[in-house]
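A protein chain is absent from this complex, but the other protein chains hold their places.
Here is subunit A:
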């Protein structure tokens, strides 16, 4: 088990201004696959480097299985690491690259080569053992890097954007394979990525980072359906969540979100504390939680179709307020069968209990905690 407690990392010894990681707490269970996801500069790579021991935290504690490892050298941490650039040793053959960590442990050459061969079989690169890294394709180099990281049977596997140099198609294959190997070996794995699709697909839990702090740490479906704040909600999802500026009001005993273009009545089971009334909020709803409805439906909103994009699996429809009062465009997803063209007037409605309300006075905290 890995525990990070109040980790702070400052570069150049500058106070506050240079905090790459700012009070980070994280727990990772044995055998778990965890992704650190966030925009560039969010501190995810710095966190990984501290786990590897290549950087020392300014303050805070890193524990492996309950033991403090802050000052343990990388070589003594029993970790395997795959770098974004693969970082293969160019002067060594693939066999020697994979056997390198074993040879550094004073394992006899014969045995090290034997184990390198076994590992290479798992990654299906045993036919490349005599080549030099420069003679391999990008995908093959990536496999060699994986094999090198795994050959020493590490307790923890660290992956730093391991797939960002692969083409889209190969990425999918490699992704599945990494997941399969990780399951089979049961090695605790931490992946750093900026690709949300990759993070959500591959990991048991995802930690979303921004500004050196964890925004939310949860399984993928929970992050997607129950974002704790505006950052998580807007960062995840493609096409992104619709966010409309509004205000919470009490009207005739009902709680209502009032926006420039529409009023949305909160259902009875989603009533909020009275203290929230009058607050400025962002009303958020994902494109696939909006449906086109009939002109008689309850809580319908009249909109004008601005643009229809064909995504292959469906259509992405962008609608605007026909009166021009709402300056936000709303995106919604429909099936291919929907006959809709730009210029049409349509009625839309929000699927029940799929909306979110983010408190703009409280760093965009989600006021609704669905459970």
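Side notes on the structure shown:
Rule of thumb we're sticking to: a residue touches a chain if its C-beta (ideal position, glycine included) is under 8 Å from a C-beta of that chain, and two chains touch if they have at least 3 such contacts; residues count from 1.
Definition applied: contacts and distances are computed from a predicted model.
This complex has a chain not shown, and the name its UniProt record holds, of "ABC transmembrane type-1 domain-containing protein", "Transport permease protein", "Peripla_BP_6 domain-containing protein" or "Sodium:proton antiporter", is "ABC transmembrane type-1 domain-containing protein".
When the full complex is taken into account, the listed residue touching the unshown chain is A:75, out of A:75, A:325 or A:351. The chain that is not drawn here is touched, among residues A:18, A:108 or A:138, by A:138. Of the candidate positions A:33, A:86, A:217 or A:262, contact with the hidden chain is made by A:86. For subunit A, the list of residues touching the undisplayed chain reads 49, 52-54, 73-75, 77, 79-81, 83-91, 97, 100-101, 104-105, 132-136, 138, 141, 148, 152, 158, 165.
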